[in-house]
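All protein chains but one are shown at their positions in the complex.
Chain IDs A and B follow the sequence of writing; residue 1 opens each chain.
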Amino acid sequence: MYLVIISTLLALTGITVFAAFVDLGRFNIVVALLIATIKATLVVLIFMHAKYAPERTKLVIIAGVFWLALLLFMTLSDYASRVDYRGVRYPISQIISHSIEHRI
Amino acid sequence: MRTQTTGPVPQLPEKHYLNATYGIRSWLLTTDHKRIALLYLASVTFFFFIGGFFAMMIRLHLLTPNGYLLTPDQYNRMFTMHGVTMVFFFLIPSIPAILGNFLIPIMIGAKDLAFPKINLLSWYIYIIGGLFTLWSMINGGLDTGWTFYTPFSTLYSNSAVAPAVVGVFITGFSSILTGLNFLVTVHTMRAPGMTWFRLPLFVWAHYATSIVMILGTPVIAITLGLAAMERVFGLGFFNPAMGGDPILFQHLFWFYSHPAVYIMILPAMGVISELIPTFARKRLFGYHFVAAASLAIAVIGFVVWTHHMFLTGQSTYAAVAFSFLTFIVAIPSAIKTFNWTATLFGGSISFDTPMLYAFGFLGLFMIGGLTGLFLGALGVDINIHDTYFVVAHFHYIMVGGAVMGYLGGLHFWWPKITGRMYPEWLARIAAFILFIGFNFTFFPQFILGIMGMPRRYHTYPPEFQIYNVMSTAGASILAVGYLLPMVYLTWAAFYGKVAGDNPWPATGLEWTTQSPPLTENFEVTPVVTWEAYDFHNRPDLGLDVPSGKGSPGVVAPAHGDD
Partner (left out) sequence: MHRTGALFGQFKTLEQQKDTATLGMWIFLVTEVMFFGGIMLAYTINRHTYFHAFAMGSNTLSLGLGGFNTVVLLASSFTMAMAVWSSQTSRKKLITLFLSLTILLGFVFFVVKYVEYAQKFHHHLVPGKSFDIFYCVNNPTKCEDIDAADMAKEKEELEVAAKADPDLNAHAQLYYSAYFGMTGLHALHMVIGAGLLFWLLKESVAGKFNAEWNNPVDIVGLYWHFVDIVWIYLFPLLYLIDRHK
């Protein structure tokens, strides 16, 4: 079983590198993170035995990931909604400044 | 009126955790959670004195508008070190590391925490972190504010920033390990029959606190780590010259530091949840709601941090969202306050010292909490941000709330910890002095804040002097209120009247053990078949409990004869 997983992990690594050389524009990072997350999930479920762990362990893992998401997304929401952050226009901020300009 | 349990005068038990082994090594290398709690008591009290000294310097300097006591630079160092010491070395560890460590295993019927050696390691880490911070103080101190805002702290401050930051970083691990210990202990070490909803609310409060410690403290660790690396090695995340962003520091800092205030208040709320049923001789009203509210505070407390940053150029939309969430987080605290008050209704109330502290908590926490809502309202915050209103608000919660809870708990469990009772009348007088001193110190600060006096300023316009003088006068009374318990509690530990197993009397597993407890807490592991706070079903306590409204119709099985 572990051999299957390690082979999959190595294959996915190869795919990540290959995908990096394909121009997907802003989706490059999405693809890279997606593949990384699949790899991480395999490690957590199989190598770390989370699949066979009690419910409580699964709750701990989900809580950890959720809190990380909280940290990232809520902080980014502040940056994203600042109308002019260092000359970089986040997509949400452009919607906001558009609405302000056109008084929507 | 408290009914005295009649019977023979109690004697100290022959063998207990204090006399089980002798010598300094048996204390410094102990893994007994009760001894570790006392180690923490000594070190936390030490840091409280240091923080108190800095507070005294601040208040003395502010007696006059153009203070003559300190230079502006020295003043900056005073308020910074007051904040750092009090927040990281007193408020965050106090109740969890002292009362939590001592009581949680006993309250759940276990012999010790899940990881006793890690518990001891926690204390050593606390000490090492404290030493680093003391080193910073000796080397001229820190002048960045306890919030370490960049780029001042990383690039421009000429004070001993690095050792202080390292000290706080290290102490954070003490917090993390304590939280980890508590979480695992409550999950895996409960005695048979001790289901989740039979746990004392003190345990629930510490469980919620531990969740916050686990999820929040690592973030301040990395934040301070990055700040230290910037100051020492030149990494650039917070350095505008490199394109870094000081606001990022604020986000990372407050992501922890807001939940940190819940680390400081939740354990105190847990203490109050024990005191009020005991001294009203009545089950806590709405046990499930209070337990759920503790968890809700812990979770919701993580999504409100940006209310410390309303004036940093946020967009209105983000600000409104966080303001809304700030109002939401007040709800579970209010639920708890309502439940405590409802517990008092129809109860048989006595005014022993711990109860005096509980009453103090109820009133002062309410004021502190409500003024927090003022600050959470965007329009109001624009005017009172960074004024003494904020200072008064958080001192009402931290001192009026957390410290009242801490002292109330210390008094309540002192007979269990030491086997001896403190002098009741002196303690009541001290509680009153503390309450009066506290209000004289901090209520004028609300007024100062509304009038516009900024915080962290070493001078102020002359028209504010009357309130500053009032505040300093109050502080000197408050100091007496603190010193008295330190003296008489220490005295009582050696010469107080022997208390017996259950002097109050109270429900709870800790009161079924001897005072002081055995090293292994229980000779036989208890099997729990009763609910928490079951005053209505304990004829053995000798209480004259009203059996009308207030007590439930269901009669739980009697216990004590298993």
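Convention: a residue touches a chain if its C-beta (ideal position, glycine included) is under 8 Å from a C-beta of that chain, and two chains touch if they have at least 3 such contacts.
No experiment lies behind these values; they were computed from the predicted model shown.
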Shown chains that the omitted chain touches within the full complex: A, B
Contact partner of the left-out chain, one of B:13, B:116 or B:286: B:116
Positions on subunit A contacted by the hidden chain, ascending: 2-3, 5-6, 9-10, 13, 16-17, 20-24, 28-29, 32-33, 35-36, 39-40, 43-44, 46-48, 53-54, 56-57, 60-61, 63-65, 67-68, 71-72, 75-76, 79, 85-86, 88, 90
Sites on subunit B contacted by the missing partner chain, in the whole complex: 31-32, 110-116, 176, 180, 183-184, 187-189, 214-219, 221-223, 226, 229, 233-237, 241-245, 248, 251-252, 520, 525
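Just so it is clear, only the chains that are shown with their structure count from here on.
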Parts of subunit A lying in touch with subunit B, wherever the complex brings them together: 56, 63-64, 67, 70-71, 74-75, 77-78, 81-83, 86, 93, 96
Residues on subunit B engaged by subunit A in the complex (per definition of touch): 187, 215, 219, 243, 245, 248, 251-252, 255, 302-303, 306, 309, 313-315, 317-318, 321
